[in-house]
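For this depiction, one protein chain was excluded, whereas all remaining protein chains were kept in their positions.
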Amino acid sequence: MSNNQEFLEVKDLVVEYKSDGQIVHAVNGVNLKLGKGRTLGLVGETGAGKTTIAKSILRILPDVGCKIRGGEVFLDGKDLLKISENEMRKIRGNNISMIFQDPMTALNPVQRVGDQIAEVVRLHNDSHTNPRKRAEEMLEIVGIPAERYMEYPHQFSGGMKQRVVIAIALACNPDLLLADEPTTALDVTIQAQVLDLIKELREKYNTAMLLITHDMGVVAQVCDEVAVIYAGTIVEYGTKEQIFDHPTHPYTIGLFGAIPDMNEDEEWLHPIDGLPPDPTNLPKGCPFAPRCKYASAECEKGPIQTYKTADGHDCACCHIDTVVKENKK
Amino acid sequence: MTPVIEVEHLKKYFTTPRGLLHAVDDVTFTIEKGKTLGVVGESGCGKSTLGRTIIHLHESTEGVVKLNGEQVNHLSGNALKKAREKMQIIFQDPYSSIDPRKTAEQTIMEPLIVSKKYKKSEIEEKTDELMELVGIDERLRRAYPHELDGGRRQRVGIARALALDPEFVVCDEPVSALDVSIQAQVLNLLKKLQMEKGLTYMFVTHDMSVVRHISDDICVMYLGQVVEKCPSRELFKNPLHPYTQALLSAIPSVDIHNQTERMILKGELTSPINPKPGCRFAARCPYVKDACHQAQHQEEVSPGHFVTCCRVREL
Amino acid sequence: MGRYVLKRILWMIPIVLGVAILVFTLMTFCPGNPAEIILGSTATEEALAAKTEELGLNDPFLVRLGNYLVDVFIRHDLGASWATNVSIMTSIKERLPRTLTLTLVTLFLAFGLGIPLGIVAATHQNRWQDSLSMVFALIGVAIPNFWLGLMFVLFFSVRLGWLPSMGINDGLKSYILPAATAMMGAFATCARQTRSSMLEVIRSDYITTARSKGVPERDVIVKHALKNGLIPIITMFGSTFGHMLGGMMIIETVFAIPGMGTYIITAVNNRDYPVVQGGTIFLAITFSLCMLIVDLLYAAVDPRIKAQYEGQNRKKVKKEAAA
Partner (left out) sequence: MMAEASVQTRKKPRKNSEFLRVMKQLSRNKTAVIGLIILLVEIVLAILAPYIAPYDYTQMDIMNMFAKPSAQHWFGCDDLGRDIFSRILIGSRYSLSCGILATLIGTVIGMAIGAVAGFFGGKTDNIVMRILDVIQAIPGMVMMIVMSAVLGPGFINTIIALAFGTIPGMARMLRAQMLKVRENEYIEASVSINCSKFRIIMDHLIPNCMSPMIVQATMGVAQTITTASGLSFIGLGVQPPAPEWGAMLSGSRQFIRQAPHLVIFPGLAIAVTVLALNMMGDGLRDALDPKLKN
């Protein structure tokens, strides 16, 4: 093992699944790096493969029809894709845990919320923690009175349920948190509460986080690094400042252009024309080429190389220079 | 000139097993021709119910809705049908708002057929026009909804709403189910249509950046009531109601260099069932005082800027 | 909860009353003159007229209906069989326990075997265990039970001579074949239902949550999926009971078991209508009771349903406490 390896490293991850007799290319050679205690934002639109990546890291993809075709996932130098299911089970919920998008369906409707938290503690017990005590403590930490231990999920509002999910995820002080659109289903004011809570707890326990979202605003608030994903490939990768101040990939630029500006008035928005490609039938070259105004024959030839524009800023586009020049002004 | 839409003291109550739900409680506003009124608020604040009550998809409990100066919310039968042709709605969910068993063409044609005003050839012609207007390819004519993506479905929904040449359109979160890049396409389309046809919009949404972009005036709703109402720019520059302030501050900004300290509200939204008099926001408001539990009145703080908060002048 | 149970029990009264009215009304349309059925075709005009008067058949329909309902629900008297003149109540008391025991035993067997088979199939989706169980279940659903009964008789009684082919004179042994026969359909249906219900649950988000917590796969199924997956099965229990109670009519005929089925069918063939009426009402009451139990069981398993039953008041208190 090389010793300068990051805390989490995803290398050339390829995931496919079968749907309706066709093969969906969900994730196509994704590379990610995340340092201890850092936050990486994974930004992309519906169907870009964000959730699939998170589930691959945890190895909880559905058994039927889903397959990790290749790649490696290193956590602290250990390849998670190679260890036994039993070993992996000890990592889930303990070293890595996950927060899901929809709090309405993420909790078991017939189990008491307290028990759902206690369960994860019991599974990764270090014998001197009392699961029930720890669960009550976690409830208080996420801002729910411990008396509500005995209640069922249907007695909680959406925001409260998401707090319970967070409590489950953080009950064992994991080193890595995979947050899959944790606030998308919530109202703005509740979203602010939940983001705040996650931030506070992460800082307290020095947890690294992979934050999956489609909301650039959330990324701006929470993340240190950003990876922009499009049709299962990372098109741009860099620090938050690099991505927000100097977006280089035409897709990233388009994404920013499509968001209505909160500070300036503009008559028209700048949408990205066209649609994301059909994941069962991806173009051979750059997946964004059909919608890209810089596209040329070169883009469609084959896999696009990743270029470094600055230290730690990667961009998968063969027209970087033109793009950068045109967007300078 | 009379405004296209005048809403006066509109109320819509629902009876639920737990009591009377004040979904829309005493809402008053007007919208001028060709303008857009944005209505913002969180889930359960009654913004969708408000839109549906105005165009008479729900029967109003009390109050008046006027279209071009004539009261329409008590109409029934043919008069209602006539009024409805002038008032249309675009729905939130492009997946459930279009009949999955009808082709794009059939969905767009239906209002024309139902109105019985057009001949067959005219219907065909108008459908073509509409499809071009909203940007649906000719080849998608006979496509079923499941063959279309969200953006295209939403375009079909828009075409259906515009088929009878309405004057007033309620846009009920028309872009919140769409991805950002598609969302921008649809917002631009809505704006283009407004300019070309002089449409009047009521734009219901929970997304502050979208509402800022599209609206001339904005109403902020909380649990069935309007807490603040003013021109769009004014609202973002100078929000007065504590709820509006919290709402604006809660939006995660894309600007990474000017991240301001956010005002985080305690507590959660409840539902306005048998509400007590007084400010409904009081339970979560950081500035709450005894006076807040008395009945509240709308005040014009500066020209065109209305706020319903008893402490607005102090703050 | 107590209030709900009470309400649910009270609700049975109009249902049972409705059943009695419906059955009585239908029966008046039956072909044939009751007096002639009782006295035989050789009876004289006068005897027939006297019998008609005695049976109250000259009264208007509503009076007859009223009298019948009073007899049944207030005096608990279903009358006597036309054919044997034995009190119907007495016969039912003797026969209903047989049918009921057979039905319940069969039902528990069917669910006890069907649920595990369904779970195995669901957890091995698209593998051989799944295919095999489902082929078996599909065939089980398709085979008509009276024919299956005959085949069992052919094999186990005629060929092997292990088990009696009819009657109930051999104690427990005589119930084995009827139970095995009656079980098949419900067993197969139950396995299929469990499988699809479990598959749906396994796909849901909270199962992914459980897996992401590091819960061992076995526990994911047993602790998380099963309880949720069984909710629709419980609902099915009620309807299957009804189905089986009906199916027992035929099974009893196949194996010549003196239960409710043979009682009613013989009565139909003899045009012994009071027996048909009384038997049907009793079976309906039994069925309704079973549905009641299923409803209560449902609430016990699913806290959401329980909350609904418990009424709105307590929920409101809780909501306020939460806020």
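For reference, chains read A, B and C in written order, and residue numbers begin at 1 within each chain.
Definition applied: contacts are C-beta pairs under 8 Å (C-beta built on N, C-alpha and C of every residue); 3 or more make two chains touch, one makes a residue touch a chain.
Not measured: the values here are computed from a predicted model.
Engineer: Could you tell which one of C:178, C:247 or C:303 touches the chain left off the display?
Structural biologist: Answering carefully, the residue with contact to the hidden chain is C:247.
Engineer: Among B:93, B:124 or B:299, which one is in touch with the chain left out?
Structural biologist: Within the whole complex, the residue contacting the unshown chain is B:93.
Engineer: I'm checking contacts with the chain that's been left out. Which of B:9, B:81 or B:313 qualifies?
Structural biologist: B:81
Engineer: Since one chain isn't shown, list which residues of subunit C touch it in the complete complex.
Structural biologist: For subunit C, the residues touching the absent chain are 14-16, 18-19, 22-23, 26-27, 29-31, 138-139, 141-144, 146-147, 150-151, 153-154, 158, 242-243, 245-247, 249-250, 253-254, 264-265, 268-269, 271, 273, 276, 279-280, 283-284, 287-288.
Engineer: For subunit B, which residues reach the chain that was dropped from this view?
Structural biologist: Residues 52, 55, 57, 81, 84-85, 88-89, 91-93, 95-101, 103, 110-111, 114-115, 139-140, 142-144, 146-147, 149, 157, 160-161, 163-164 of subunit B touch the chain that is not shown.
Everything below uses one rule, namely that only the chains that are shown with their structure count from here on.
Engineer: Taking the mean of the CA coordinates per chain, how far is subunit B from subunit C in Å?
Structural biologist: 53
Engineer: So which bits of subunit A are touching at least two other chains?
Structural biologist: In subunit A, the residues touching two or more other chains are 157, 160.
Engineer: Of all residues in subunit B, which are in touch with two or more distinct other chains?
Structural biologist: As it turns out, subunit B has residues touching two or more other chains at 268.
Engineer: Residues of subunit B touching subunit A in their complex?
Structural biologist: So the residues of subunit B in touch with subunit A come to 42-43, 149, 151, 179-185, 187-188, 191, 206, 208-210, 212-214, 233, 236, 246-247, 249-256, 259, 262, 264-265, 268-269.
Engineer: What does subunit C use to touch subunit A in their complex?
Structural biologist: 125-126, 203-206, 208-217, 224, 227-228, 231, 301-304, 307, 318, 322
Engineer: Across the complex, what residues on subunit A touch subunit C?
Structural biologist: 55, 58, 60, 62-64, 85, 89-94, 97-98, 100, 102, 105-111, 119-120, 123-124, 148, 151-152, 154-157, 160, 165, 168
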